[in-house]
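Here the complex is missing one protein chain, while the rest keep their positions.
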Amino acid sequence: MIRKVTSHPTQNESLLFEMSSPGKKGYQLPELDVPAVDPKKALGAKNVRAEIDGFPEVSEVEVIRHFTRLSTWNYAIDLGLYPLGSCTMKYNPRVNELVARTEGLAWAHPYQPESLAQGAMEVIATLECALAEITGMDGVTLQPAAGAHGEMTGILMVRAALEKQGNPRKKVLCPDSAHGTNPATAHMVGYEVVNIKSNDLGMVDVASLAAAVDGDTAALMVTNPNTVGVFEEHIVQVAKILHDKGAMVYMDGANMNALVGVARPGDFGVDVMHLNLHKTFSTPHGGGGPGSGAVAFRSHLEPFAPTPRLRHKDGTYSWDYDRPDSIGRVRAYYGNFGVLVRALAYIMAHGGPGLRNATLDAILNANYIRKGLEAYYDLPYKSPCMHEVVFSDDRQSAKGVKTGDIAKRLIDYGFHPYTVSFPLIVHGALMIEPTETESKQEIDLFIDAMQSIAREIDENPDVVLKAPHSTRTRRVDEVTAARKPVVRWRPAVPAARAAD
Amino acid sequence: MIRKVTSHPTQNESLLFEMSSPGKKGYQLPELDVPAVDPKKALGAKNVRAEIDGFPEVSEVEVIRHFTRLSTWNYAIDLGLYPLGSCTMKYNPRVNELVARTEGLAWAHPYQPESLAQGAMEVIATLECALAEITGMDGVTLQPAAGAHGEMTGILMVRAALEKQGNPRKKVLCPDSAHGTNPATAHMVGYEVVNIKSNDLGMVDVASLAAAVDGDTAALMVTNPNTVGVFEEHIVQVAKILHDKGAMVYMDGANMNALVGVARPGDFGVDVMHLNLHKTFSTPHGGGGPGSGAVAFRSHLEPFAPTPRLRHKDGTYSWDYDRPDSIGRVRAYYGNFGVLVRALAYIMAHGGPGLRNATLDAILNANYIRKGLEAYYDLPYKSPCMHEVVFSDDRQSAKGVKTGDIAKRLIDYGFHPYTVSFPLIVHGALMIEPTETESKQEIDLFIDAMQSIAREIDENPDVVLKAPHSTRTRRVDEVTAARKPVVRWRPAVPAARAAD
Amino acid sequence: MLGAIGVRSIEELIGHLPGDAKFNRALTIPPGKSEFEIVDYFKERGSRCAVGYATFLGAGVYNHYRPVVADTIVQRGEFLTSYTPYQAEISQGTLTQIFEFQTMVCQLTGMEVANASMYDGSSAVPEAAMMAVRITGRNKTLVAKTVHPEYREVLATYTKHQHMPVAEIGYDSETGKLDLRDVAAKLDDDTACVIVQSPNFFGTVEDLDELAALVHKRGALLVYVFTEAVSLGLLEPPYMADIVVGELQSFCISPAYGGPFAGIIATKEKFIRQIPGRLVGETRDGDGKRAFCLTLSTREQHIRREKATSNICTNQALIALMGTVHMSLFGKEGLRELAHQNLSKAHYLASKLTRRFDAPFFNEFVAKVGDPDQLNAKLLERKIVGGLALGRFYPELADCMLLCATETTKKEAMDQLAEAAQ
Partner (left out) sequence: MLGAIGVRSIEELIGHLPGDAKFNRALTIPPGKSEFEIVDYFKERGSRCAVGYATFLGAGVYNHYRPVVADTIVQRGEFLTSYTPYQAEISQGTLTQIFEFQTMVCQLTGMEVANASMYDGSSAVPEAAMMAVRITGRNKTLVAKTVHPEYREVLATYTKHQHMPVAEIGYDSETGKLDLRDVAAKLDDDTACVIVQSPNFFGTVEDLDELAALVHKRGALLVYVFTEAVSLGLLEPPYMADIVVGELQSFCISPAYGGPFAGIIATKEKFIRQIPGRLVGETRDGDGKRAFCLTLSTREQHIRREKATSNICTNQALIALMGTVHMSLFGKEGLRELAHQNLSKAHYLASKLTRRFDAPFFNEFVAKVGDPDQLNAKLLERKIVGGLALGRFYPELADCMLLCATETTKKEAMDQLAEAAQ
């Protein structure tokens, strides 16, 4: 029985281009206080464009309504549990939005004199220290824009360090449970990717790992807890295996929400890792970014960190560009500063004890869901789980219902689905991560919904196969979308001639 | 056919009291930097309360979700046309929300030294001047909190002026089309209310007015354009009739959106009037306030305006409390200042020409709707309409469908209803005010919906009588609500003993 | 659109306005400004309003922290840009929230019913008196001189023409509490109500039990007024009162140079039909589900016209929403803790100054400072806005100022003030 939602009318809305009327605009500029220049004269006639064909022409109220209406078609954390595994969809505190808009910080230009940027630089330095303490590492760079970007930064640093020793080596090892960005990253840094299979506990198989590591091995990219939500119990031994062969351990820290205050990669042998500040440290996902992929590293990798590095001397901060061994820049300026402000605000609000409690609550919530659902869904790995739990659709697929169908049915029950079909080592995975910010009431409703769906599959699988039934948009046809991709609007025929 | 909305799941939500769990709170205070005082010692044991029974105990994320979920159950201007007649539901510019939060203004204390309040005082003075120009009056007070409050202020000023002349008089005349606040106000100021009937053009019947005005008449409270959206064509003559008998003309300015830049009450004989800044000047309604009922008056009434008055001398502003003839205060401090800031921002954004254009567009939109619907609904008054048009349900009630039913059916079509059953002189009134900020597209959809409903009433009245069908809440039972009113939540039985 | 209507120009639509009523020139208001000129304009005006000053002003308007969440919620267009919830089926968000507001106001004040809000605390006072007159059929009002002076002025304005004589009750010059003997002396069979504020304008906590007994014995009603809502986090609620009115500004509402604020009025169940303003009630919808709607509107002006309980129509809904969010965030424990911090700060400050009155106080008190204006001038130089000089409202207290400390008042600022006062 569906207890969580009720249907209600939501406004339809066409695309902005379809509602434009000539001459309309939603914005007024101040009067020009200098002589108006003739563009053709200033730029040369051939450099001046004709009007932008099909560009929107709408009023301010139409803009507000357009995006307000669209927003009502979205699900969001602010509306309820968002259990996307590996994504750590926790509550995004609103005070973080306010402080990120602090005038001096929001309007600081990256090239303004350092003497007039000390406040912003202090924010960066303070966050670097906090993250170093949390990860047990010696240094942190905040330049990378997201997790994958951080991975690239970290592997580039590994490569630079090995190169400096005379041999960059050839291979990067990735467990078969790894997130797609790991192999993709290794490839971009010029490494060959070798997959390491997991054992039946869902952990890296130490034997096959040992067998795979040799003098050509640059690094292992390990996620811990891994993507099945299991802590790599032999991580210290794993690290030793690599270190003994002169290779390094890169840790994908996307799941750091399971470790903050409880275990530190720096203490269990990791050389370099990234953090997703937009996961563990509550900065809003915003429909797909922005994020920040802070990279934390041991001191032996510091010389290779991206340029510039922040320095602190006699009470003043400065940027150090004199970095002969640095991998260089991975992006312009200093990183997604606005995201860093939010992450620091989150850390300050929790404080050390609060951060650890958040971790424990995240683990508690995941285990509570596991308990509530293990009688209904197949649990491929029995190892204790940390912040997320991964089921498979084994039992349900027997009835022809796949994890993707169950996900769609969850929508009718008023929830955003879990992560579907990842990790790849679990056939038909249901990857569930509640995070610590969910209340017992909300989680109980989720468990109730998942149990109810399991029963529906026994009694009437069709209702699940055809889901969702209650949404303004029914199940979308992704296949057609990909077959002949239409990725932009075009005016209807008459205007078409004119179309750019 | 319903083109404007589609159903979609919206989250259910219980009352905060029902989701509380002991010890939870959504907020943290800084640590106390002074010694903690023992309340019992400081206040006396008998003055210290026990914990507040049943008071909420929820987390910050639960608060955000609670109110976000509730908000999705509301209709709003930001979602679409909101044609409540007499309410002037125009777009509320967002920049006004920003400027109202300007630190120095939002945090100014009413008692801070005038030397440190000059900026806020200048805002008030500037708005007073603008409104005087717009109304053609000599002075303005911004103290009243809403329209009805302004009415009371204005009629008190009339009474004080007449008293000063020796005789406060006994009667206030109100056309039968007047809004309920008019007679209610007259009564609160100690006047007997005499109703004046309207003629078949919907205007004040000059003859019966002339007959009613005598030496006991204090004032006429006239709304212009009146509540049927018609401009009182004989207003100048009407004013003369009252003035000849030593009585005054109070104008209810709720419909000023039809006159700004086009006609000025000060020019057609009005002595005193109020403006609803939360209507004509776009300050948000906020689900029922706050508003501001600015009162504009001719110079002969200035001595009686509320205390204090703002003065400007050699570049500094000051509050003048030395007002022997003033009616006194109608509220503490200086008015709903935050609302005044928004109204001034609106006036600045439009400027003189822009304000007049807004008026003309409002009139255009109303006439366009009138044209589109006059073939479907009965138009009781054929006089040209201004910013709003009033139909009656005559034809539809013949089929047993009333204005209230049509309103509910409009909801299924994705619109907020018009004003139902007001003014009282129109039997089964449909009072429609689109305002100038609506686009032709939106208005066409509204006309289309109203026409479609008219057809439904011919073909299948039941669908209208049972409306709305698509909302999360079906038609509510207002009768039961009033019979045994439950206006607060109470804990279920066990806790009940403890209930306060 | 012109074509559809059948006119050639938009001007034609106002062609029927009589010439003598038409406005034939352009408004002298300058042409429209851009958004950013407007933002700059108000920034400049704001910069001339005590930005960056510490303050000890209270006197009905208090400096409290405003949780960010409240602003996030009131800026949701669905709350900000909706009208009074006449159409229940698409206004359940606002209606449910008002029902919660009414409930919290009852829980806070110890009353049984509350309305959806009043303009502010000051205008709620005469509304309470008018209500008492309707209930008792009597016409006299006694009001304590220790009720906020501006509130009393508003009471005078409203009552003047409603045959409602108002007399004032003095205060005890030792304690600053209202003078019970004076009440006893003035209370008579025509008295509809006695109005008392606690903490009163001097910050003093009043004793209500004896007063209530006295008032009720004479068949009059007791009206309790508060200006500092936070005090109810610690103070015993006025169970013995018949009507409670007050100001919620302390709950998440910025001082905003005096408004918009939100007034409340609460009373006993039996008086519900005499309460002014909007009321939200619980009911069922067509499917039998719990729903809310405006109710008892037969009390109101749009139905009752001149016989209405009040002429109030638009109230302060959005501000009341801020108050609701505030009460939700702080909740049971938080509000008590907040009140306790206020109590502690004010007592710290008082410990360094000479108090004029000897009686329990919450977060405000009257200090004897010799020449208040001189002290305030001294403080301004240190970017501190001092207390309210009381001579303006109480000539007999010309050597005193009213000082307030809240959770936002920093120890250093209090120490500076104390030092300046030496």
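The letters A, B and C name the chains in turn, as written, and every chain counts its residues from 1.
The working rule: a residue touches a chain if its C-beta (ideal position, glycine included) is under 8 Å from a C-beta of that chain, and two chains touch if they have at least 3 such contacts.
Since the model is a prediction, treat every value here as computed from it, not as a measurement.
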Partner chains on view for the chain not depicted: A, B, C
Sort through A:3, A:187 or A:427 and give me the one touching the missing partner chain. A:187
Touch with the missing chain holds, among A:250, A:281, A:297 or A:337, for A:337
Subunit B positions in touch with the non-displayed chain are 27-31, 64, 68, 94-95, 97-98
For subunit C, which positions touch the chain that isn't shown here? 35-36, 39, 65, 67-68, 72, 75-76, 408
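Please note the rule applied: only the chains that are shown with their structure count from here on.
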Maximum centroid distance from subunit B, chain identifier (CA atoms): A
Gap in Å, rounded to a whole number, between the CA centres of subunit C and subunit B: 20
Residues of subunit C touching at least two other chains: 32-33, 35, 37, 69, 72, 77
Residue list for subunit A, restricted to those that touch at least two other chains: 28, 64, 68, 94
